Structures are given as structure tokens and as C-alpha cells.
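Note that this complex is displayed minus one protein chain, with the remaining chains in position.
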Amino acid sequence: MERLELELPSARSAAAGGAPVVVGVVASGNLEVLVERGGTPDRCRFEVSTSVHGFGAVWRAVLEDFAARRAVAGLAFSVNDAGATPAVVTLRLEQAAEEFLGAER
Amino acid sequence: MSTERGRVWDGARRDRRERLERARAVAPERWVEAGRVTALLEAILRPGDRVCLEGDNQKQADALARALARADPARVHDLHLLASVLALPEHVELFERGIARRLDFSFSGPQGLRLAQLVAARRIEIGAIHTYLELYARYFVDLTPRVALVAALEADAEGNLYTGPNTEETPTLVEATAFKDGLVVAQVDRRVERVPRVDVPAGWVDFLTVAPTPSAIEPLFTRDPAMIGEIQILMAMMVVKGIYAEYGVRSLNHGIGFDSAAIELVLPTYAAELGLAGRICEHWAVNPHPTLIPAVESGFVRSVHAFGSELGMEAYVAARPDVFFTGRDGSLRSNRALAQTAGLYACDLFIGSTLQIDLAGNSSTATTSRITGFGGAPNMGSDARGRRHATEAWLRAGREGPPGPGAMPRGRKLVVQLLETFREHMEPAFVERLDAWTVAEKLGWALPPVMIYGDDVTHVVTEEGIANLLLCRTEEERADAIRGVAGYTPVGLSRSRRAVENLRDRGIVRRPADLGIDPRAATRDLLAARSVKDLVRWSGGLYDPPARFRRW
Amino acid sequence: MSPPGPPVPRRSYREASARRRLLGVLDPGSFEERLGPAERATSPHLAALGQPVAFDDGVAVGAGALGGRRVLAASQEGAFLGGGVGEVHGAKLAGLLAAALRERPEAVLLLLDTGGVRLQEANAGLVAVSEVMRGVLAARAEGIPVVALVGGGWGCFGGMGIVARCCDAVAMSEEGRLGLSGPDVIEETKGVEELDASDRGLVWRTYGGKHRYLLGEADRLVDDDLDAFRAAAIALAGARRPVDLATLSREHHVLAARLAAHGAAADAAAIWTALGVADPDALALLDADEFLRDVAGTRREAR
Partner (left out) sequence: MTLPELLDDLFPAGHAVRREGDVLAGTGRAARGEVAVVGTADGAEIGVEAALALAGEVLRVVREAPGRPVLALVDTAGQRMSRRDELLGLNGYLGHLAACVELARRAGHRVIALVTGQAVSAGALALGFVADEVHALEGARVAVMSLPAMARVTKIPLERLEALSRGSPVLAPGLESYVRLGAIASVWRAPLAAALEAALARPAGPDARAALGAERGGRTLAREVARRVGGGTDAG
């Protein structure tokens, strides 16, 4: 397993509080994303654990784009990955953010 | 009669008579017992002969292939084998045993690995790897077979052949051989009193044999909807909204794969919601894909002409003669040569997947370890320069493309490459240099094996969006547009954000959001059928899937 | 035989994740998870093997309401390592059943989707399955109905296949499969002649919901639909299968009769025919309602 931890700037997320949310499953070519409160008011935190080695730069690029696109500061994303493609990673992150922030409204 | 000023004008005919004479000792009748077929082939073949061994996508002259592979290499050797699809181990055995030496073919599929090994060991000389239409064409020009070994479903006592739903290329092969004084040997599954329809007349066939086991047919064009993922559905939505609706694509061909199956399955849902029924996807050159059933049933599909059939679709096709081409007996009439022609000349769009694509849009399925060949995609995935009839889609594509000499108005075929940026195991699909170059260098070929040439490709669709290459005016723009949809592959990551934003403004790169598509809406709920059983239900119980696709 | 035209749009139970299944079966908004993913009770044994872990170790457990009744519930994620029972996963199930004895809910729901023991931590898994088995039997014996739902992609096999049959009631979809030794295991161990695992028709005729229902191994057959499973769970939550001599003697008699009647049957179709099903081949494509209408009367003999 390869581990990756990142803190990235992002716009402030909509609301505070909220129960943790998990989206996706750990299955070949898929991943699970756990969203909780965490990080600082202007940054979001990512913890990735992946079964595929050597793609740190790709993860960083995917997460940077996500953090820049969505207002997710103050959130922590934990990922268990079993070889998902960037497309699937992006989709799960979006779904997770939506579910977490949507659930707060 | 035969000579004029000493020159022989009917050498092939005389040769044919000699061969038939030799055969008489082995096979006094047209019908030959299975156990005597090898002896027959030894009698009618001469070393170095060009022999066409029928091997289609579905149907294989497998009994004849086995019989030939058992021939005595001292009598039968150095044959020049012609075959569309090299699928059977026996095909490769012919070369391993020295029975055949040279090969002209189109597609090798499961034997790709052994083929590559034989080429490396110099046990096989490859003339060329063709596209289907190209190979058929050469049968009538410089590769006319001396002997054709073909497969049919049934024959009557006289020798009339019935090919059933998988006619595929039998008429083409027999035509090329029989009318140039060649010999035609046919294997059939059954000898019957009366064939339901005559696909090849008895007069064009010399010998017949009943195959010990029916010719095996694989369900190659069946895709289980259960295996379609969200990303494929997202891409399907983009294709429907950003290309089919945009251009008004009425006639088309779909390559086989889960990507295109996803498109077929969102027609009755997503496309219908967009009000596209009756406006897109009416006429198809395509095999009867089971995943097409919901689109047929919901009124999208008006006609289908097929290269070959598909296992389990027999009763469904027979019950929908207004849609499918069928014989009087009710079974599908397929014809690969004609369906390929239809796909090339009469379809506005081809869409298919690939393994690798470069920054010029050239795509290839070649890898360094196997020789797989082409099949039919290049014929349909190329602009038909001989086309003259106009349709809305064709004209619009032509208008978008760069102007030709003298600004002459002209249409273009839409050729769409549909692929995820990464394949399995995080293999990038976008590359600076195709593996095809390495293959060509290694094997000393003049041409890298390219499936679809970049200058024929009009759109590249990935989960990142659509790149419209028609609108690009320079090589750099094309490369930037392709990088723009190449995602997080090394090729994609090296893009200039500004260049891509610029292309987005011009509509050359379109993201899902630009098309009004929310990726989170791409769920399996959009599939008109989520399982094979759903397909059976759509068909009213007419579709009869093979056991391996059932969960009941 | 099948209804013409498009299939009725449904929320597939089989395609839903373990958590979605639970949320779909229980009353909306009622599920309170225990030891949820944020607690990160993951498997150290998988980590030691360098394999990906899941934050909930592949099973969600907790309390909720079902048709207004208070229940405890668990849902296995078949997509994560085949729903395999490891140390943590198994302890969550065993702990839930132990809690049932203390909390006395009106029922316990087990949404099973599992190949059985997780081989990466096989010994702990086997022991945990036996603890779950004892827990189920204890709850059942104490009058707390335990209901198993089987309709996930993995089905329910291995020791958990026995657990399912220790429950008060089982609801299945045709797509769900229930058995002990799965088709792949049998093919791998005994050879393809014994069971061709790639023959999916054979596999589903042997293990699938319709056969299990006709055999009397499943109490309800439902369509692959979340609402249908919810309705079945509500209906079965009051079902009692007491652990007493009269009940078990009767069941013993039924099982003995089954062996006597069908012990020599070559395949499922032969059993169905013997049970009085007129056209076994036609059963496959019927949806649950049609199927139940068609076989009404035949199954009583099976029980």
C-alpha cells in the first residue's frame, strides 16, 4: 500500500457540522471516500491509501483540481483505493462532497 | 480451342480438371465422408497453392481447418493461406507443421500471441494485414484463391448451401474462387432434403462434407449490461448530446464494447428524454447486438444491416423483419462485404474504442507482444472519399472541417474515438508515440499498424470531454485539443491550461459541464437494461442468451 | 412466458452498496450506525498483507426502525473482498447479536452478501462465523426473530450460508444465491465435470432464489428491488421459528422427506417437475409475482 497525505487550499465549504459520510466501496477499480470535518478554515485535508504504487503525481493533480473546483475547505477526505482510475476518483470525490454538504443543509 | 499461336488460355481450367481427376480416387462423389477429407485435400492441393480458409468473426470452417492441419507436409506444403480471421489453434498449426508458409489476413484475435512468436521465429511470412474490404477486394485482383474451404449451416444432396444467420463472407469467397476456375470445398453442419433458402448455388461448390461437430460460434457481440460502469454512462451521455444530437446522426455503425453498449442502452432513456427519438440513430450497419434491443423496441432503430449474426438473437431477429434483413425462412441475412460497404459509404458516423491514441489522433490496438490485425473498424472508421449523397450530419461535419481546394463544398464522415483516459491497471490510453511504431520496427514493416488514421478522426471522447478535431486548423491545435481531453495521463498533464481554456471558448474542447451534463447524473439508473434478463424482458422473451450470460 | 415490453424500473437491491441497501430497507432516516466508518475499525491483518482495508471492514451494523418497529440490522458489502468475514467484520456481527439479547429489539435483520470466511484472516473468520451462528440461534431461541435477506452480488456462501438457515426466515431474490460450497470452489476442488462454474444457468438453477424457494430453503421470493426486500423484511420481522422440539422435529421430517424424494434428482429442473411445476423451463423469466402464482400449491409439499 502507498500512503499520501496532502493539505490543499480551497474555498470555504458551505456549512459546519455534519455526520461523517462514506461513498463508494473498496473493490477492484473502485475506492471509498470518507468525508469528515477536518483541516483548517481555508484548507482541506486528504489522506489516501492506495494499492497501486507510483502514481503520487497523478493523485496530487486530481486532488488539486478537485480542491480548486469545489468549496471544500474545512473538510477532511480519507480514501481507501483499490486501483480506481482518476475518472472514478474524481466522481467519488464529487459524490462524497455533495452528500456531506447536502446532508448538512 | 485452347491454344492460339501456341499460348494456353485456359490453364487454370485444365488444372482444375486435373485436380478433380486426382480427387476422384479419393472422393467419387461430391459428398465426402469426414474421415476422407484430409485425403481429399491432399489430392486437390498443390504445394504453394493460394488457399482461402473461411474464418469469420463468428463462423469458422473448423472441420476443414482440422483436416488440413492433419495433411502430410510431404505432399501439402508451403501453402499461401488467405483468411479473414485467424482464430483457431489449427490455423497456427498449419504454419508450425510447414503446411502453409505465407499468410494474408485481416484479424488474428486469440492467436495473436502465437502468431507474433511464429513471425519472430521466421516460420511464417506475412504478406499484409488487411482491412476486411481490402482483403475481399484483393481476392478479385491479385490474391484470387485456388481453393476455398468454406462453412455453411446446411446443404441439400445436390450441394446448394444454406448459411443461416451467419452468411458473413461465404458468398464473397466462393464468388472469387468459383469464377476463376478454383475449387470450392464446403463443410456443413447438416445435410438436408431441402435447404430453407439457397445462399450459394450448388454449381459453385465442388465438394461437401458434414462436419463431425457443428461449427462452434462464440457470442462475441454480447455485452452484459451489468458490467457497464458510471464513467461509460457519462461518456455515452456526452456522445448522445454532444455529437448524435448536435449533428443529427441518423445512420451509423457502432464498434463492439461496453462503451458503445452504454450508448445503445441510454437511447431509450436519456436520448428519449432529450426528445431525440426519430431524430437520431435510425439506420445501422451493425451486428444484432443484444444491447440494441431496447433501442429497437422503443422506436429508435428503423433498420439494421449486419456483418454476421449473434448467438441467441435468432428468434428476436426473425420476429422483427421490418428492422433486420431476413430471408424468407425468417433468419437473419448477414453479409460482411456488403455491410462493410454500407458502413463505409452510407453511414454518417462510426464510433469505436481503441487501446492507444497519439496526439495526432492516430489510434492502434497493436502491442509489442501480439499481432492482432484490423478487422472492420478501419473501413467504417474512415472518410469515404467516393461518397456523393448528402445528409445533414455529413454536410455539417464537412462545413466544420478545413476547406478543400477551391472552397468546394463537401461533406465528411464523423469518425469518433471513444475511450477512457486510462485503461485497466492505470495504463494511459493517450501516448506520445504509439506502440505500433515499435511493432513495425521490430518486424520490419513499412507501415505501423494503425487502426484509424488521425486525419480520419473527427472527435475524441473521454470522460474529460469531447475534442472536436474538425474545428482545429493546425497540428498544434489538434494536439492541444487531444491533450485537453487526455485527463491525468502524462500526455494530458503536460497540457497548457491556457491553451485548453482557449479551445474551450471556441467549442473545440467541451467539458461535460459545457454540454449541460452533471457527471453525478451518470448512474446506472440511466440504462434501459441493467442486466441480461432485462434485455430478455425487453424482447418479450424472444432473446435467448447463452448460458454464460444468464443468472437464472 | 415473460411479460412483453420494457422491464419495470426498479431500484436494484443487487446493485446497491451495503449501506444503500440498509438505508433502503429500513425506515427512512432511522438507521443509527454503530462503530461506523469514521471510527476506522479496520483490519490489521489485511494491512499486514499489504491489501486495501475498508473503514467499516465491509459491514455496517446498527439500530433502526422497520415499519415502525425497532430493529437491529447489519449489512455486508459483497464488493469488498467478497463480503468475507474477518476478525473485525465478524465481531461486529457477533456484537450486534449479543446486543440483541440485551436490548431485545423486535427483530434483527441480516443483509447477507458474502462468500463466507475471509481467507486473509481465515482462522479468526471461521471462529467469528461460529460465534455469529451461536448468536443467531440464541436470539432466535429467545424469541427475537432474525431475518436474513439474500440478494447481493456475492450471494451467501460458506459458513454464512449455514448462518442464513439458522435464522427465523430468509427472503431472497432469484439473483441472490444461497448455498455452502460455491460453484467456483466446487469446480476448483472437484473438477469441471462436477460443476461447471461458467455455466451460469446451471449455477443459478442450483443456488438461485427460485430453487431455494421451491425447496423450502427460502421463505419469500422477491424481485431484485429495494422496496420488495423492504416489504419482505417487514412481513418476516414477526416470523417465529421457535427452537423447540416440536418445530425442529417437524423440520427434521421435512428434510428427511426432501432427501428421500429428491436425493436422486439430476438437477433442479427434475426437482421442480417432481414438485409439480408444469413447465420448469418457463420459471426463469417470470418475475416474482408471476412465479409465485405459477408455483402456488407446489411448494407446500416441499415444506
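Just so it is clear, A, B and C label the chains in written order, and each chain counts residues from 1 on its own.
Just so we're on the same page, contacts are C-beta pairs under 8 Å (C-beta built on N, C-alpha and C of every residue); 3 or more make two chains touch, one makes a residue touch a chain.
Bear in mind the structure is a predicted one, so any value in this text is a computation, not a measurement.
Peer 1: Among the chains included here, which ones are touched by the excluded chain in the whole complex?
Peer 2: C
Peer 1: Which is it among C:180, C:274 or C:292 that touches the chain not included here?
Peer 2: The single option touching the absent chain is C:180.
Peer 1: Which listed residue (C:125, C:209 or C:280) would be found touching the missing chain in the intact complex?
Peer 2: C:125
Peer 1: Based on the whole complex, identify which of C:24, C:95, C:238 or C:276 touches the chain you can't see.
Peer 2: With C:24, C:95, C:238 or C:276 as choices, the missing chain is touched by C:95.
Peer 1: Which parts of chain C are in contact with the chain that was left out?
Peer 2: These residues of chain C touch the chain that is not shown: 34-35, 39, 41, 44-45, 48-49, 51, 61, 87-88, 90-92, 94-96, 98-99, 102-103, 116-117, 119-131, 133-135, 137-138, 140-141, 158-159, 161-166, 178-181, 185-186, 188-190, 194-195, 206-207, 211-212, 215, 217, 243-245, 248-249, 251-252, 255-256, 258-259, 262-263, 265, 267-268, 271.
We take it that only the chains that are shown with their structure count from here on.
Peer 1: Report the inter-centroid distance (CA atoms only) between chain A and chain B in whole Å.
Peer 2: One centre to the other, that is 42 Å.
Peer 1: At what distance in angstrom does the C-alpha mean of chain C lie from that of chain B?
Peer 2: 44
Peer 1: Which residues, counting only chain C, touch chain A once they are in their complex?
Peer 2: For this pair, the touching residues of chain C are 17-19, 36-38, 47, 50-56, 77, 79-80.
Peer 1: Write out the stretch or stretches of chain B touching chain A in their complex.
Peer 2: Per the stated touch rule, the residues are 229-231, 234, 420-422, 424-426, 463-464, 487-488, 493, 519-520, 522.
Peer 1: Under the touch definition given earlier, write down the residues of chain B that touch chain C in their complex.
Peer 2: Touching chain C from chain B are residues 226, 268, 294, 297-298, 524-525, 528-531, 533-534, 536-538, 540-541, 547-552.
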